[in-house]
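Note that this complex is displayed minus one protein chain, with the remaining chains in position.
Up next, chain A:
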């Protein structure tokens, strides 16, 4: 006899006819921020002010944000440092006059904090997610010494040009725990690539965190028509020093293993650049090396507020493949370069985020803090 009350709940036309609702929900003020204080052992309350010179970035997102802060020291990597932390390996000379660049990578099981208070049993390259951002120059010989200290077979599959034996797939570079494998190939083509584990099951190894940037800078000598552009991309050159370059990997985490992501992010930590905006010097152009490695969703996207950018799909060209856009989308493993400047803008906070609003609201949202000069 009591069933009707439950059944009635799904019949709004019947229910709301009564008009008992006198308090409008619209009276709720979205800007009212309520923070959970002293969240676990994370200490800091959520409404911590990151930048003293600018208004609270939280006003841009109200109370819709994760609560608390992530312990980056315990994680062993900091999202802000990841942005500019290029791993260039060690360079030696080969008998034929070419350069040999050697990287050392280990696979490790590691529990990391992907959002304040949320631990994730990750599989990592060099103890971080994403793995180290490898950077080489076109034409070099690359040697990657890969050791598996994890509990499962792993590999490094590089996007780029290499032989079948170096593919990092089962039978060609997937190694058991405790083993070592050396991948060797030439750095080509130039561009913004990635590497990831190709052990099976593939989706599990990917969403557990085994991926990273693999950037091959163009050799200016090989591109006489666009030498300036090539020089500006070559890490260590004076032309390159003028740019502010950022390494960004769009990723996500399925924490309850239901095949859907609970957290979306750029560089792993949900809302990290919303809580700690990325400082951008107004007069220096910005170049973002962007990779989408989001598992379980077919595409991800990058939208910039208050500005437009040139886009170089896969980074394999020296002229833009898209000009003057403020939104690009990438399929999983798609990547590219974004180039833009805030030279004509007033200083302030400029948002960037996925333009799938669901991803934004689940953590993939950040801020550029455009300042006159970096102090």
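Just a few scattered comments:
Just so it is clear, a residue touches a chain if its C-beta (ideal position, glycine included) is under 8 Å from a C-beta of that chain, and two chains touch if they have at least 3 such contacts; residues count from 1.
Assume contacts and distances are computed from a predicted model.
Per its UniProt record, the hidden chain corresponds to "Metal cation transporter" from the list "Metal cation transporter", "Ribose transport system permease protein", "Molybdopterin oxidoreductase family protein" or "MotA/TolQ/ExbB proton channel family protein".
Only one residue from A:262, A:295 or A:369 touches the chain missing from this view: A:262.
Annotation: of A:110, A:271 or A:287, A:271 touches the absent chain (contact as defined above).
For chain A, the residues touching the absent chain in the complete assembly are 1-5, 7-12, 14-30, 32-40, 46-47, 63-68, 115-120, 253, 255-256, 258, 262, 270-271, 358, 361-363.
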